[in-house]
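Sending over a structure as structure tokens; questions will come in a sec.
Excluded from the complex is one protein chain; the other protein chains are retained at their positions.
Chain nomenclature is as follows: A, B and C, assigned in order of appearance, with residue numbering initiated at 1 for each chain independently.
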Amino acid sequence: MIIIAKSKESAQHIAEMLDHQNPIKPVFVHDNRVALAGVKTLSETELHEVKSEIVEIITNHHSAIKSSRDFHPEDTIIKTPHSVIGGQHFTLMAGPDSIESPAHVEAMGKAVKAAGATVLRGGAFKPRTSPYSFQGNGEAGLKAHRAAADALEMDMVTEILDTRDVDLVDSYTDIFQVGTRNMQNFALLKALGKKQKPVVLKRGMSATIDDLLNAAEYIAAGGNDQIILMERGIRTYDNKYTRNTLDVSAIPVLQSLTHYPIVADASHAAGVSKFVTPLALAAVAAGAQGLMTEIHDDPAHAFVDGAQALTPDEFKLLADKIRQIREAIK
Amino acid sequence: MIIIAKSKESAQHIAEMLDHQNPIKPVFVHDNRVALAGVKTLSETELHEVKSEIVEIITNHHSAIKSSRDFHPEDTIIKTPHSVIGGQHFTLMAGPDSIESPAHVEAMGKAVKAAGATVLRGGAFKPRTSPYSFQGNGEAGLKAHRAAADALEMDMVTEILDTRDVDLVDSYTDIFQVGTRNMQNFALLKALGKKQKPVVLKRGMSATIDDLLNAAEYIAAGGNDQIILMERGIRTYDNKYTRNTLDVSAIPVLQSLTHYPIVADASHAAGVSKFVTPLALAAVAAGAQGLMTEIHDDPAHAFVDGAQALTPDEFKLLADKIRQIREAIK
Amino acid sequence: MIIIAKSKESAQHIAEMLDHQNPIKPVFVHDNRVALAGVKTLSETELHEVKSEIVEIITNHHSAIKSSRDFHPEDTIIKTPHSVIGGQHFTLMAGPDSIESPAHVEAMGKAVKAAGATVLRGGAFKPRTSPYSFQGNGEAGLKAHRAAADALEMDMVTEILDTRDVDLVDSYTDIFQVGTRNMQNFALLKALGKKQKPVVLKRGMSATIDDLLNAAEYIAAGGNDQIILMERGIRTYDNKYTRNTLDVSAIPVLQSLTHYPIVADASHAAGVSKFVTPLALAAVAAGAQGLMTEIHDDPAHAFVDGAQALTPDEFKLLADKIRQIREAIK
Partner (left out) sequence: MIIIAKSKESAQHIAEMLDHQNPIKPVFVHDNRVALAGVKTLSETELHEVKSEIVEIITNHHSAIKSSRDFHPEDTIIKTPHSVIGGQHFTLMAGPDSIESPAHVEAMGKAVKAAGATVLRGGAFKPRTSPYSFQGNGEAGLKAHRAAADALEMDMVTEILDTRDVDLVDSYTDIFQVGTRNMQNFALLKALGKKQKPVVLKRGMSATIDDLLNAAEYIAAGGNDQIILMERGIRTYDNKYTRNTLDVSAIPVLQSLTHYPIVADASHAAGVSKFVTPLALAAVAAGAQGLMTEIHDDPAHAFVDGAQALTPDEFKLLADKIRQIREAIK
């Protein structure tokens, strides 16, 4: 249940009053709105106590209530040391798929920063389909990534795979990333809900819009509202020419349902570099508030996923077109 | 097998020479290229006769050979009385879902023409999921549609459902449309292959890229090369918030494989008018060479699919943004 | 709206009374039940006239009303010259994919009859993905098929692709078959609705259960209630090891919703002969009332789909196991 109260103070009062009635289910307050998780009706006594302070009671809301626009109508804006994410802002996140060496990540960072990126991506822990594929450089990768981000005055975003690594990764990164395969790793989401750092949450390979919102809610319920949702292509019956199917409709649909920033990853959607640019532009035209892209100066020798990496030059061209499309759809 | 010959004349000669060897499988010639359907190797005798005229033999091609860029490298450009479709051109096709009355289709046509559309869409034969839903106004609809298109100097495009109606529809329309449910109605495709009029072929609900190219080939094999392929959203596991999932990646993928114009239908993909504009812009940003959109001045009372229709004003705004995006991605 | 009346006579009376009120939407009567297509409520006048004859009014029914168990609670049993299909009966339909020659279809028919099949399948018009693949032997195929069926005292079932061929095919076959690609070829379904012969309707590649029931309703609405629904595998994201994904759950789900016989085609689902038997047994264990299987005595040289054909010996073993499973699930 979401209650729209007459004022901030009323909302606070209603929340306190209802909190002790229901020791298990959490109560959230945002501005003049109160969200009661899992509650469908108020008792007569409860209603009697609070009705003079209420404007409207919404009951047909999504189970992901903190994530809902009904609870939080205005866009969430996330501020990191070097970026502002969400609302009318557009954020470029780019970098190599995996951190290969200190020099390489810095060179890639330099290239993407020159094109307008403010967030440097890179993987130290890699979720690979086969246990025999390169699994990432681990803490050495985190260190190199951090050093490059510091040197370039960029934000660092990196993937976290294991609840046992949360503090380690936290000691390096600016932004956590939860990958497709862990979108419903609820233990990990809960652990990140206890951190006060932004989390990029990638949509699962066959996650519905509702699944994604509920996964975000696991983070939000823990107290962390700095969530960025990422569309990265879904699994469909056709995967001969692209790795996944970029679901551009998810972008405006999510924006209508939630206040969190919605960004896109065209690299994993395409899986082939020649299709990354048109897919990225499509995502931007559909309203994405940011884009994550993999780049590599020597794709043929990339440690991971070279086939889908843009070269620094291709990325620069893409960034220019993105700016023009952003202008066009204003 | 596709053979690149040294000249047009060589190609012609090779085709004639190989034709009689293989009485069943067709041989096609385009410029200096020869396509041999279903042929993997030449006999030694054949090779001996033609090898001096050959530049290259391509064998790893798609089974849809006339549709392939290997056979026909340059974009196909289709000219109708009022439109040029394909290549660097962009074509707006719009109108009501179904032809409701002579006055209505003309009013809708006037509105979309003012916004830049040159093709007036509208259905007289409607493929409805239930037999008890409105099935279209039939020939009366065709007549009203033709009259409006003539009055407005626009092209008419309308759907054909039955091989028995091919001549009837042909006597009215400028462009045939084959719908999603009939993409593999091979009898219908063969019948349209005998006509010398453009055909808009919509991708089937779960058709792969290869299925779509092979369906186009049924038309092309009959002798009709005026084919326009349309991405209109595919069926995936998630259909709560949109009717289908617009597969924007199909646009650049198809453009890399075939020379036919690729257009998009954002209305059926979205299923809800508020998502039509972002999806349409995404398709254009991904490179679509045209867009088909449903409009209605009173969506709540449309005979069919009102929920996904844009109003004339919304369509005008969309058309303006499309022009800007076209400029941005040049 | 489905009305349960107090008696057959009441149902007839209600139907006549309501029929003239609604000249467009059809009214159907079965036993003591009346179905009003597309009607949600009765007017007060109508209700007044008929309420004394009514037991119950059902409004939350499926749009496919003639196909619904709410309208027709008992199983439909279809009688052909040599088979009884539906209810507690189990029908084996088998034969070659395509009719290759008179001698071949007769030899295959002999083999499957010996194993218990009463319906001889075979294609004269083949819906092939590519226009350059073998398209079937046409009327010559129909003739050979008919001759074999007559000689063996079996029923003939064959696929129909084109509305223009309905009378031709009708002049040969006992049972029409509508293939996956034509499940929503509504013109064809309407044409078959005018015939008084059983129709096997195969589920479309990505048809929902509701789509299939509505497609059946196109046939039923025309007056032909001899419908057999066939699950044959759907298209999913995984098609590396099998051609399609046999949706066994469709069998009990359909049986709960409709009264028509539900049969399965394990050959097209598997696409590989070694998986046909386990899938066929699964379908039978799930309650299928019949099975269609492709057989060939020389699969490597079959004109079409040899990879998925069982040999006559494999078919005999399968038929034996089916009988045991039918016994087990009684």
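Note that a residue touches a chain if its C-beta (ideal position, glycine included) is under 8 Å from a C-beta of that chain, and two chains touch if they have at least 3 such contacts.
Treat the numbers as computed from the prediction; the structure is a model and nothing was measured.
All shown chains touched by the missing chain in the whole complex, by label: A, B, C. Residue C:248 is the one among C:92, C:248 or C:292 that touches the chain missing from this view. Considering the full assembly, B:235 is the residue among B:33, B:82, B:104 or B:235 that touches the omitted chain. When you scan C:17, C:84, C:107 or C:325 for touch with the missing chain, the hit is C:325. Residues of chain A in contact with the chain left out of this view: 25-26, 37-38, 63-64, 127-133, 161-165, 181-182, 184-187, 190, 204-206, 210-211, 214, 217-218, 221, 235. On the side of chain B, touch with the chain left out of the figure occurs at residues 206, 235-237, 239. Although one chain is not drawn, its touching partners on chain C can still be listed: residues 206, 208-210, 234, 236-238, 240-242, 245-249, 251-253, 256-257, 269-270, 274-275, 278-279, 281-287, 321, 324-325, 327-329.
One rule holds in what follows: only the chains that are shown with their structure count from here on.
Distances from each chain's CA mean to the overall CA mean are smallest for chain B.
Taking the mean of the C-alpha atoms as each chain's centre, chain A and chain B sit 37 Å apart.
If you average the Cα atoms of chain B and of chain C, the two centres end up 32 Å apart.
Those residues of chain A in touch with two or more other chains are numbered 206, 236-237.
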